[in-house]
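Sharing a structure below in structure tokens format, with a few things to ask.
All protein chains but one are shown in place.
Up next is subunit A:
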């Protein structure tokens, strides 16, 4: 058991049900940019709405967004979101947003990194 406990420490990764405790271990410097992700939809009446994790029932939404972005799967992510979103009948387009700013959060910069337009019904 004691040996198993140290494996995640040595390999620098969680091996559930054994964990690595690296939180707050990386020194943060101001030069490092803050990076956040969000999703937003535009409805047919041109209203824009940013979705929160609570609205989707995914508490790990932030992690999912980051992972899909860096796996170059942002459009696939938006397609999945459209599949599961209960209010999808009013959505015309989904947008995958990347928000960057310095660590102290002055002047955040928002970029749309992917769009998914709902195909018109035949």
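The definition used in the following text is that a residue touches a chain if its C-beta (ideal position, glycine included) is under 8 Å from a C-beta of that chain, and two chains touch if they have at least 3 such contacts; residues count from 1.
Simple rule for what comes next: contacts and distances are computed from a predicted model.
Participant: So one subunit is absent here. Using its UniProt record, which name fits best from "Phosphate ABC transporter ATP-binding protein, PhoT family", "Peptide/nickel transport system permease protein", "HTTM domain-containing protein" or "DNA polymerase V"?
Facilitator: "HTTM domain-containing protein"
Participant: Which one touches the absent chain: A:38, A:58 or A:75?
Facilitator: The single option touching the absent chain is A:58.
Participant: Which parts of subunit A are in contact with the chain that was left out?
Facilitator: Per the touch rule, subunit A residues meeting the hidden chain are 1-2, 5-6, 9-17, 19-30, 34, 56-60, 63-64, 66-67, 70-72, 80, 83-84, 86, 103-105.
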